[in-house]
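Omission of a single protein chain aside, the complex is shown with its protein chains in their original locations.
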Amino acid sequence: MNPYTSRYPGYDVLNKRDTPSWDAITRKVIAQRMATPSEPGFLDIVRWRALEALCACIVPQAADRPQAPLAGMVDMRLQKNAGDGFRYARLPPLREAWLTGLHALDEESKARHELPFASLERSAQNALLSQMQHGELTSAHWKGMDAQLFFTQRVLPDVCGAYYSHPYAWNEIGFGGPANPRGYVRMYYDRRDPWEAVEAKPGKERQAMEKNRRVR
Amino acid sequence: MAMTLSRQTWTGVACALAGVAAVAAISRRRKTERLLHVETSRAFNRSSALLACSVLTDSAMEHYRGAFSNVAMYVPPAVATFSLLAGFHGGADRTPSTHAVRHAIYWSAALTGLAGTGFHLYNVMKRPGGWSWQNLFYAAPLGAPTALLLSGALGAAAERLRNQPAHEPRLLGMPAGKALGLLSGIGLAGTAGEAALLHFRGSFQHKAMYAPVSVPPAASALLLHASLAKPQPRWLARAMLQLSWLVGWVGTALHVRGVARHHGGWRNWSQNLFNGPPVPAPPSFSALALAGLAALRLREGERQ
Partner (left out) sequence: MSADAQDEPRGKHGRAPDVLRVGGWLPMREYLQNDEVDFAIVGTGAGGATLACRLAEKGFKVVAFDAGAWWRPLEEFASDESHQKKLFWTDERLCDGEDPVKLGNNNSGKAVGGSMVHFAMVSLRFRPEWFKARSQLGYGVDWPLDWREMWHYYGIIEDALKISGPVNYPWGPDRGRYPYRAHELNAAALVLARGAEALGIGWTATPLATVSAPRGLAHPCAYRGFCVSGCSTNAKQSTLNVWIPRALKAGAEIRDLAMVGRVVVNDAGRCTGVEYFREGRWQFQRARNVVVAGYAIETPRLLLLSATSRFPNGLANSSGLVGKNFMVQSNQAVWGVMDQEIRSYKGPPSLAITEHWNYNDKKDFFGGYSYMSQGPLPVVWALTETRRGLWGDALLKDMQHYNHYVGLKMVGETMPQERNCITLADEKDDYGLPIARVTHSNCDNDRHMIQHALDFMETALAAGGAKDIWRETDDTCHLNGTARMGSDPQTSVVNADCRSWDIPNLWICDGSVFPTVGGVNPSLTIQAIAYRTADRIEALASRGEL
C-alpha cells in the first residue's frame, strides 16, 4: 500500500453522503463525476492511451484502491470544451492543445525509445515528462506549441484539478468534503468536528481507523 | 443523533420540572404556615438547582465543543450535577438546620466556579489579542463559570440560613433578607451582563434580545434598593422579578427557535446546537428571579 495514503486511515467522505453535510445538488454532481466512464468520448484510442499513461504519472494512484477515472474526466472536459476563462496567448485553445500535446508526447517517446508513451516504463515516462516540464522538448510535432507551457498550464492543472475534485483524493488528504447545510463548529487549532477526518498520530493508526469508520 | 436529542429533551424536561416544582412550592407555601426562613432556604435550594441545571447542560455542551481538551473541563458538569441533586434534596427538606453534605457540595460548586473563572480568564488572555472584544466573544466565556459560583453561593446561603433562629435570622452580619437580596440582586445583574455581551455579539438582531438586558437589570436594581433601603412592601420589585422569571422561560423558547433559524435548522442539530443561541442559558434568569422573590419576601418582613 502506498505509504502516503495512511494519514487518515479508514476515512471515507462518501460515508457522509446521507448526512446533513451533503445536500441534494451536491450528491447529484458528485455521483455524476464518480460515474465518469473510463473510456474515450473525444480522443482517439491512441491519444487516449497516452492520456491514461500521462495521468498515471502525474497522479500515481495506489493500485490496491479504487481509482479515480482521471483520463475519463479530462476527456469529458474536452468533450464539453469547458475552458478556464482564459488562456495564455502562446497556447492554442483547449482541445487543440491536448490533441497536439498528446500526439507530440507519443512522437517524442517514439523518437527516443521506439515505443509510444503508454508502453514505456514508468521511470522513462517520468523522465520524458521531466524534460517537458523543463522545456527540453522542442520537436516539430508540437506544431509551435510551447511544450513546457502545455505541461504547466494544461497538463498539471487539468489532471490535478480533476483528481482533487474526486472524493478519493479528499479521503487521502483529510478534507471535510461537501458541507451544506452542515458546516463546521470547531475552528481552533487541533479541533475536529465529529464529522471530520481523524488524523493518525504515529503509533495510533488503528485507533484513528476505528474513529474514522464512525465519522458521519 | 438519538443520544444528543434525548439529552436535549432531558435537559428541557428537567429545567421545566424544576421550574414547575418551584412555582408549585411557592403556591403551596401560602396555604400552610411554615417557618419563613426555612421556606426561604428551600426556595434558594431550588433556585440553586435550576442554575445548576443550566450550568450542567451548558458546560457539558460547551466543553464537548472544546473536545474536553483539558481534564479540568469534566469538573464543572460533574460538580453541577451534585449541586443539582443537592438542590432537589434541599428543596424538599424542611429541617431547620444545615445539611452538612449539601453545604459541602455548595461550597465546592462555588469554588469550582471561582476556579473556572480563572481558567477562562487565562484562556482569553493567552489568545492573540488578549483582553479584547474578539476574545470576550469567542474564547472561553468569562461569565459562564460565575453561574456555577452563584449556584454554589445561593445553596450555601440557604444552608447557613437554616441554622439561624426563626426570629430575625441573620447572614454575614446583616439581616438575612438583606443579605440574600443583595446576593440575588448582584447575581441577576451579572447574568444580565453576560447576556448583554453575547447579545451584542449577536448584534441584537432580534428585538427580543433586548429583554434580558433591560428587565433583569431593572429587577436587580429594585431588589438591591429594597435590600439596602428601609424594609417595606415592594410591589414593583416583585413584579419585575416575576417578569424576569418569565424572561428566562420565554428566552429559552426563543433560543430553541433560534436554533431552528440557523442553516439547516434542527435537522442540522449537531452544528446548530453549538453555533446557535445557547438553549440552556436563559433559565438562569428564572432561577435568580426565584431567589430574588424569596429574598424579597423575607426582606419585606424585616425591621431594619
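Which chain is which? They are A and B, in the order written, and residues in each are numbered from 1.
Keep in mind that, in the parts below, contacts are C-beta pairs under 8 Å (C-beta built on N, C-alpha and C of every residue); 3 or more make two chains touch, one makes a residue touch a chain.
Note that the structure is predicted; figures quoted are calculated from it, not measured.
Student: Out of A:Leu99, A:Ala124 or A:Cys160, which is the one that touches the chain we can't see?
Tutor: Answer from the full complex: A:Cys160 touches the omitted chain.
Student: For the chain not shown, which residue from B:Pro165, B:Gly202 or B:Pro233 touches it across the whole complex?
Tutor: B:Gly202
Student: Looking at the full complex, which residue from A:Asp18, A:Glu39 or A:Asp84 touches the chain that isn't shown here?
Tutor: Only one listed residue reaches the unshown chain, and that is A:Asp84.
Student: Which parts of chain A are in contact with the chain that was left out?
Tutor: Where chain A meets the chain not shown: residues 2, 4, 7, 21-26, 28-30, 33, 57-60, 82-90, 93, 126, 129, 133, 152, 156-157, 160-161, 163-165, 169-170, 172-192, 196-197, 199.
Student: In the complete complex, the non-displayed chain touches which residues of chain B?
Tutor: Touching the missing chain: residues 127-129, 133-134, 137-138, 200-203, 205-206, 258, 261-264, 271, 275.
The working rule: only the chains that are shown with their structure count from here on.
Student: In the complex formed with chain B, which residues of chain A make contact?
Tutor: Touching chain B: residues 20, 180-186, 190-195 of chain A.
Student: Residues of chain B touching chain A in their complex?
Tutor: Result: residues 65-67, 69, 263-264, 267-268, 270-271, 274-275 of chain B touch chain A.
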